[in-house]
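The block that comes next holds chain A.
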Amino acid sequence: MSSEQAARGVINLSESDSSLVNEIKELGGEELMECIQCAKCAAACPMVLAGFPFFNKRIIQAIFLGLRDALLDDSSIWACQSCNRCTEVCPREVNPFEIIQAMRRVAIREFALPTLSIEGLKSLYDTGHAVYLAGAGNTRVKVGLPEKPPSTVANPDALKELQAVIRKTALADLGIIPMDEPGV
Partner candidate 1 sequence: MVMRTEFEPKIIAFLCNWCSYAGADLAGSLRFQYPPNVTIIRVPCSGRVSPLFILKALFAGADGVLVGG
Partner candidate 2 sequence: MPRIGVYICHCGENIAGAVNVEEVRKYAENLPGVVVARNYLFMCSDPGQELIKQDIRNGLIDRVVVAACTPRTHEPIFRKTVEDGGLNKYLLEMANIRDQDSWPHWHDKEGATEKAKKLVASAVAKAAFLEPLEDRFVEVTRASLVVGGGVAGMFAALDLANMGYKVYLVEKSPSLGGNMAKLDKTFPTNDCSACILTPIMVQVGTHPNIELLTYSEVESVEGSIGNFKVKVRKKQTYIDWDKCTGCGDCVNACPAKVPNEFNEGMDNRKAIYIEFPQAVPKRAVVDIEHCLSCAKRTIGTQPRIHSKTGEPILAPCEKACKTGACDRSREYNPEGEIVELNVGTIIVATGYKVMDKAPFKEYSPQSPNVITAMQLERILSATGPTEGHFHRPSDGEKPETIAFISCVGSRDKRYHTYCSKVCCMYMLKEARLIKEKYPETNIYIFFIDVRTGGKDFEEYYNYCRNLGIKMLRGRVGAVDELPGDRLRVRAYDVDLGAPVELEADLVVLATAIEPAPDLDELGRKLGITCGSEGFLKEMHTKLYPVETPVKGIYIAGCAQGPKDIPESVSQARAASSAAAVPLTLGKVIVEPLISEVNQRKCTGCGTCVQLCPYSAISLVEDKGRSRSKIDEAMCAGCGVCAAACPSGVITLHGFTNAQIHAQIKALAC
């Protein structure tokens, strides 16, 4: 559902998915049900100011009502900057940011994630950095630093270690990015 549709269209509650609430709770949004929709988080949310159709309060309400498709068809959940101002002000200790993360986890389980996230995950697995600029070496040298930072990019063993860790996480089970054994 695009933002225009979300604004105009009728949401059919009888087609809602009541399993969404439990899924969110299991994926890190334990405090979901504490929310009383007071809108204090929305008052503190940069996504509201920027004009995204879904944000903390609305995402939580949509989860309450089981509007899985409405949330998955919109990119809003991926725009949260994790500023956590909502978590700081929430009078119900809901951790709204954590609910958005949990909704992303739901989306990922349905392969509904933006290309940038896939690229970030791939880059994390391949280099150890979610943001990796292959051409950054020159810039680093220009300011007097070694071409590579002292991270996984400069330590093949450390990268192998990290990859071993990632291969034991849910990311591997989901098969979102290729995770070949190094050297295979």
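How were these picked? Simply put, all candidates are chains of the complex that A comes from, given by their letters.
Just so it is clear, a residue touches a chain if its C-beta (ideal position, glycine included) is under 8 Å from a C-beta of that chain, and two chains touch if they have at least 3 such contacts; residues count from 1.
Keep in mind it's a predicted model, so treat the numbers as computed, not measured.
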Interface partner of chain A in the complex, by touch - 1 or 2: 2
Partner candidate 2, residues of chain A touching it in the complex: 34, 36-45, 48-49, 57, 85, 88-89, 91-93
